[in-house]
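I have placed the structure first, in the form of structure tokens, so that the comments after it can refer back to it.
Every protein chain but one is kept in place in this view of the complex.
Chain lettering (A and B) follows the sequence in which the chains are written, and residue indices restart at 1 in each chain.
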Amino acid sequence: MIFNQIASRILAALLTIGVSQAMAAYPDKPITLYVAFSAGGTTDITARALAQGAEKILGVPITIENKGGGGATVANGLLATKKPDGYNLLATSTGSITVRPLLVKLAYAPKDFRVLIQYTSYIGGLVVRADAPYKTVNEFIDYAKAHPGMTYASSGPHTQQQVGVESFARCNGLTFKHMPTKGGSNSNTALMGSHVDFIAGSGSHLPLVEQGQFKELIIFHRDDRDPTRMDIPVMKDINCPPTNPPNGMIIVSPAGLPDAIADKLSAAFKQVADSAEFKALLVKYNLPDTYMSGADVQKGFPAEIEWYKKYFSDIGMIKP
Amino acid sequence: MDLFDNILTGLSVAFQWHNLLFCFVGCFIGTLIGVLPGLGPVGAMSILLPITFGISPVTAIIMLSGIYYGAQYGGSATSILVGIPGEAASVVTTLDGHQMALQGRAGPALGISAFASFIAGTIGVLGLMLLAPPLASLALRFGPPEYFALMIMGLIILTYLAQKSMVKSLMMAGVGVLVGVVGLDTMTGMPRFTFGIPDLFDGVGIAPLAMGLFGVSEILLNVEQTIKQGVVVDRVKNLLPNLADWKASYKPILRGSFTGFLLGILPGGGAVLASFISYGTEKRLSKTPERFGHGAIEGVAAPEAANNSAAQAAFIPLLTLGVPANAVMGILLGALMIHGITPGPMMIEKNPELFWGTVTSMYLGNIMLLVLNLPLIGLWVKLLRVQYAVLFPLILFIALIGAYVINSSEMDLYLMLLFGVIGYLMRKFEYEPAPLVLAFVLSPILEDSLRQSLIISGGSMSIFVTRPISAGFLFLAALLLISAVLPSVRKKRSKLVAQADENN
Partner (left out) sequence: MNAERVGSLFWFILAAAAIYGSLDLGLGSMGQPGSGFLTFVAGSFVALMAIIIFVQSYRSDPASQKRVAQLWQGVKWQRAIVITILIAVFIMVFETLGFFICSFALLFIIMKWLEGLDWKTSVLVPAVTIGCTYLLFKTVLKISLPAGIFGF
């Protein structure tokens, strides 16, 4: 009896020492930051920049591992199985966590994650080859009507940009064939090789537009034209209702991460996101500066889910 | 002349003392990592990436590339010496390389492997300098149907690895494809065959699979033997390849280099595909194919050349298009981005010293690795003469630690043990592990390209034959299959004819 008491006390003491050592010492080994899309896309590039900056602040290496597929659902599903110890993080989209479950059965739910920071939002548009026979969005629509079944690549099923393309299609009475890839750079390659007719550009197409290989015909996820690219129309310019609003690019950890570690990580990432180099990177890819704290992002989840529920039932993608 | 200027630029960059130093450091660390089965260059490069912050982008890329190659050289050494392939590209080297080691010819095997890699590296660098842009546009023409056809051809060639039954090899390839399916579906994100085990969501790791099927199974088979001796036959003949070896190897090396270079450009699986396609090619072209699998030096020379030139070629999509061909290139991409350089079609023009400096230092790296590795051969050979009773526990230990540190995962160790037992049983029942492992590597690409192709074509299989490149590969695959089956059909027919004659 007494032996049991003593033994359990010793065990408790050992455990407490172990646990508190673990927390006090965080981080004491390399952190893995998974990226939900393939290398070279906007999520990947910005995540790498964040990692490199945060490494210096936290003092341990942050290794990037790309786990593209399923429009971020593969990486999300994987992260949901990891321990919330602060050594497994993921750069992904808010949409794949909150919105996607409305459309398909998934291996995770919003409650499986803790958001640490939102550092920008996704952009998107319809991008074609510069040498294509259609030079404006109206010419494209005419061409598509004459040639039903055009193919396009996107960063994954039901990603923000793919939904954008489908909204565009619905408004203009077009049908397309969708080929999912693991990320923006794979889609770019597919278009460069003319294996698809156009892509749901997700930001990484911009350098190629600048270099004259691609052409963006219309920008999605904005109500008004982009001030830096006024010559590209938005949905209202072709009498279509606006597409879905942009999802945020976020860094998450599995749910249950202790506050002390979460705060440390969020602060480190925010510091990097505030830096001039990071902001310059965002400008380069035309990504907006839409920082939000992790807590605010999660508070906004229910509203976002409701909004998308209505949006999808209005356009007939789900039953109300 | 333009090219000459570029080479001079490159050399002037490569020979700067800090670039030489970091190249050496990279090669050294890379070799060390390569020798440890399991870890692989990706992990090391990620961890060492922060070191590159304070230095110039050229130097950073040079060091990281050094690690990448060094790991390849080191990985070959382990495959040959202990028969444990640390990564997919070394699997094929194990087949004949390890057999050579067991026959006391570890020296020539290691030697030819180092030289083949060096020669292939030279050819690769030349190719990079002369052919980068046109090859890049060739790579772009590979869409999902082309990849699928290439994978099918690859799977057929896998059967050429077979020593005994082709049917069994084909079946092992099929099983490999099935094992590759385990994990999350890359198009829907839903778990498949994971039995609710979270660690399997990411699929089975190549390292535990290969190390288990090859390494652990061999240990289990060896401990059963009653005679305890050194791993190798006591007389070690010579330390370097002799004239006969060179005569046999020079053509395989050349062929392997070209195959490797062409295949290495294709994102995803280039080096692995190259290694066994070159092996299969050599076996097919050889007048004595039955030697393969039992210590034929061509079976080491060709794949080693192929995977080295493929490693060079993998730089092409990154440096010319900004598209990373594999995880290692992804890291380099990240490194370039930190230093403010956006790889892409404009990169060679805007940053010539980066491109040419990297290319020439790759060459230097190859020389350094040759110089580093050749003296080590003597050391490795001595190591092999240690009593097996002492050696195998150490090999086992290294394998266990190597497999663990990849993901700090207990599950990986269990998987390695499981595949070790499966491999042990497989070998007893005369099924070969190599086709399984290689098909496993190809499985995700096979599946994704199949599904993508069918989406593009709207469900029609004709897409594979209407596109020229894809049709070409499928035709080749069919030819290879027929020519592999034909001899045994002919044999059976002549047997039947002979029997009929006897009965008459």
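In this text, contacts are C-beta pairs under 8 Å (C-beta built on N, C-alpha and C of every residue); 3 or more make two chains touch, one makes a residue touch a chain.
Every value quoted in this text rests on a predicted model; they were computed, and no experiment measured them.
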Contacting the left-out chain in the complete assembly, out of B:32, B:102, B:240 or B:254: B:32
Residue in contact with the excluded chain [from B:68, B:431 or B:464]: B:431
Contact residue for the chain not shown (choose from B:251, B:385 or B:451): B:451
Absent chain, residues of subunit B that touch it: 29, 32-33, 39, 43-44, 47, 165, 167-168, 170-171, 174-175, 177-178, 181, 185, 187-188, 190, 192-193, 216, 219-221, 223-226, 228, 389-390, 393-394, 396-398, 400-401, 404-405, 408, 410, 413-414, 417, 420-421, 424, 428-431, 443, 446-447, 450-451, 454-455, 457-461
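The criterion applied here is as follows: only the chains that are shown with their structure count from here on.
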Contact footprint of subunit B on subunit A as seen in their complex: 30, 39-40, 44-45, 48-49, 52, 55-56, 61, 63-74, 76-78, 81-82, 104-107, 149, 151, 157, 177-182, 185, 188-190, 192-193, 195-196, 207-208, 211, 213
Contact footprint of subunit A on subunit B as seen in their complex: 43, 46-47, 49-50, 53, 140-144, 184-191, 198-199, 201-202, 267, 321-324, 327, 329-331, 333-334, 337-338, 342, 344-346, 452, 455-456, 458
